[in-house]
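Inspection log for the structure reproduced underneath, given as structure tokens.
Then we have chain A:
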Amino acid sequence: MKLLTANRLTDGLVIWYASDNWPEGWVEDAALAKRLEDAEADAILEAWKPRETEIVGAYLIPLVDENTPVQREYVREHVRANGPSIGQTALDTAKAHNRPEVF
Partner candidate 1 sequence: MSQPNSASAPQLITAEGQVIANDWQLLADEDAIGADGAYVLTFKRALADLPTLNGRYGVRIEPGDDVRELIPYLDKIALVEVSFPGYRDGRGYSTARILKQNLGFTGPIRAVGDVLRDQAHYMLRCGFTELLLKDADPEGVIAWIKSLYQYSYQSAADAHKPVWALRHAKTEA
Partner candidate 2 sequence: MYVYDHYDHAIVKQRNAEFSDQVRRRLSGEITEDQFKPLRLMNGVYLQLHAYMLRVAVPYGVLSSRQVRKFAHIARTYDRGFGHFTTRQNIQFNWIKLAEVPAILDELAEVEMHAIQTSGNCIRNTTTDQFAGAAKDEIDDPRPWAELIRQWSTFHPEYAFLPRKFKIAITGATEDRAAVRVHDIGLQLTERGFDVYAGGGLGRTPAVAPLIKSGLPGEKLLSYLEACLRVYNRYGRRDNSYKARIKILVAALGAEEYARQVEAEWNALDQDAIDAPYAEIARIKSFFPAPAYKAEAFDQAAFDRAKAADSRFARWVRNNTLAHRNDDHISLTISLKPIGGVPGDASDAQMDVMADLADDYAYGELRVSHEQNIILPHVHRNDLYTIYQKLDAAGLGEANVAQITDMIACPGLDYCSLANARSIPLAQDISRRFEDAQLSDTIGELKIKISGCINACGHHHVGHIGILGVDKQGVEFYQILLGGRADEKAALGAITGKGLSAEDVPAAIERVVKLYLELRTDPSERFIDTLGRLGRDTFKEALHEPA
């Protein structure tokens, strides 16, 4: 199982794939990201990679289970999904969604 993530071209913010619509199908809240089966995930990534005027740096994050990214990338992905762990900006993603952390 995987999540598809990228940065939005215009403001660089981290976004997550939830559906194929642009822009509303890509969300800032990782908790709303679509859990993708591996084969499906690869196909969606390939389909979105060329859409460079919308997103940049798209890649897949493998999940151990529905909510836990694989260990190898855990710290990085956790920080990426939740905003800086030092909590210095008011708009950190997790806080913006009223949760202690996104995952």
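The definition used in the following text is that a contact is a pair of C-beta atoms (placed from the backbone, for glycine too) under 8 Å apart; a residue touches a chain by one contact, two chains touch by 3 or more; residues count from 1.
A quick word on the picks: all candidates are chains of the complex that A comes from, given by their letters.
Please read all numbers here as calculations on a predicted model, not as lab measurements.
**Q** Which candidate among 1 or 2 is in contact with chain A in the complex shown?
**A** 2
**Q** Note which residues of chain A are touching candidate 2 in the complex, please.
**A** 7, 9-14, 52-53, 56-57, 70-76, 79-80, 83-86, 88-91
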